[in-house]
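All protein chains of the complex are present and in place, except for one that has been dropped.
The letters A and B name the chains in turn, as written, and every chain counts its residues from 1.
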Amino acid sequence: MRVLSTVRFTLLRLMRNYIVLLLLLAVPIALLTVFSVILSGMVDEAGRPYFDQTALTMVLAFQLFGGSTVMSYLNEDLFARNRERMTVAPFNRTLYAFSILLAGSAFSFLLGAAIMAYTRLVLGLVWANWGWTLYLIALMAVLSSIVCVIFVCGVKSFSTAERLSEVYGVGFVLLAGLFFPMPQHAVFEFMGSYGNPLTLSVGAVRAVEIGNWNEAWFQANIVLAAIGFLFPVMLVMGRRRLR
Amino acid sequence: MTLASMQSVLKRYGSCAALDYIDLEIHEGEIVGLLGPNGAGKTTLIQALTGILPVDQGRISLFGDSRNPFSDANKQKLGLVTQEIAVFEELTAKEGLEFFAGIYGLRREEKKKRVAEALEFVGLSAYANKVPHKFSGGMKRRLNIACALTHRPRLLIMDEPTVGIDPQSRNHILESVQKLREQGTTILYTTHCMEEVQEIASRVVILDQGQVVKEGTVQQLIETVRHEETIIFDVADPLGIPLRQVESIAGVSQVSVSGSRITVISAAGAGNLDRILSVVQQHSGVLGIQADKPNLEDVFLTLTGKQLRDREGSR
Partner (left out) sequence: MTIFYFTLKRSFANLANLIFLTAAPIACIFLPAGEGWPPLAYGYAYFGIVILFVAIRLAQIMMEDRVKGILKRLSVAPVRYFSYLGQHLLAYAVILILQSAVVVLGGWIAGQELHRPWALFALYVSFSFAALAMALAWISVFRSKDAAFLFYMSLIVLAALLGGIILPLEIFPDLLRRIAVILPTFWFAEGLKSIASAQPFADNVRINATLCLYALVFLVLGSTRRMQ
């Protein structure tokens, strides 16, 4: 109950964090708007608008960075500035950390949904399956938060954890081949396909667009399995750090 | 009643003992001033006493409970004002206090009431709905104190709560501390400022190199170092004073002349003032007399030495 009373304030803090709003909402909206102008009327070999693909990739790619807020709040409240006060308070810190993870993931998901809504309402993009895309956004948001919690609990220096989270986000974007083609090598090919949450999520949504639900579930379940695998890792590392 | 105690507590950082088998008791209704040079172990002591830092040896007891001193029930009665200002920049002052009231289990009406009281207490009611981002240093310090008050702790631990603030805010904080004591709160107060301790503490503990070097009331501590007193005479004819004769008075250790001023250092309590004065008056008119008594700062410097205490990463 005590932890529950803090959730409202965590959400308020997230909503008032203008830097988060800038990076995870304003920037993608600005980029999507520019892309929509640049790519308007352009279609690929299959006749699908290029912008659809770009918008989908961007909405999901920005989820890779959603965990950084969870990481920063955990650090501030439990390992840095507020640590002493939180330690002497009679409440469950592990549960509090978990509430930050949930609130942060939910917030990142909401921002993703808001960007989707913007592309639909303002840019006129037709999403093939809203529910499924939102499910993938949720998976990406949770995965990113878990990874970031592992980083912040696994290393002593917060700036190192921040750099690692950037490597996680930028790394998977690069490995997905969005900026330049990756070398023809088994490792890069794996990290650009089934070893990459971004590629998997994009693949799962595209599979649904062509009605291939088996492939869609397969790819989404790999992301889910990654969450399932990393969750206990996060718990162990989190408990060790909070001890 | 003893609210908190430490018995033979040892805390080491590598080969350095930050707390060296320390013994300390805090009794109900006291304001204990904890003094010590940088790196003396004050913050380590506070962290050990509040359960933030596990100790290597020794026994800590809170509210009479030494088996599980940091239980939620005991934490509920404990308040900590951190040295670093720990307030949420994105939340208004009121919301920040509601957050802390919430984690101490206060509900709805009670929470609202306590938050309003805490804001009133630190003089920030008018800023309840403002975010601390634009507060002055003093306002942030006061808000930092309020965060530890909403649950009305029985024992409040304040770690240098007046660092870097203006005299008005400092005065407000000191008055608040005294008010809290009148309301029945026991306080452990650490600071570098001797005047603050002299003003508010009912008992002073001086810590150095992880050990309690002295404790007692301000008066008791002053008495322990009052071996000498300095008497300064402003005279009309300083050259006419027979310095040898003054020096020969039992208990006088040093006599010096500077301009029209004669400074005599004599053993404390020797009752020499009258004797010296009669000698001086025989040879010159006396324009003024000044007896320099030791204060808490003299006690502190006598006990901990005057050399600089630079220590890397002092805690």
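Here, contacts are C-beta pairs under 8 Å (C-beta built on N, C-alpha and C of every residue); 3 or more make two chains touch, one makes a residue touch a chain.
Being a predicted model, the structure only gives us computed values, none of them experimental.
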Neighbouring shown chains of the undisplayed chain, as defined at the top
A
Which one, A:38, A:187, A:210 or A:225, makes contact with the chain that was left out?
A:38
Of the residues listed, A:181, A:211 or A:232, which one is in contact with the missing chain?
A:181
Residues from subunit A at the interface with the omitted partner, ascending:
19, 22-23, 26-27, 30-31, 34-35, 37-40, 42, 159, 163, 179-181, 183
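The definition used in the following text is that only the chains that are shown with their structure count from here on.
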For subunit A paired with subunit B, centre-to-centre distance based on mean C-alpha positions, whole Å
49
Which part of subunit A faces subunit B closely enough to touch in the complex?
1-3, 5-6, 9, 12-13, 16-17, 81-91, 96
Residue ranges of subunit B in contact with subunit A within the complex
47, 50-52, 72-73, 75-76, 78-80, 82, 84, 86, 88, 90-91, 95, 98-100, 102-105, 131, 147-148
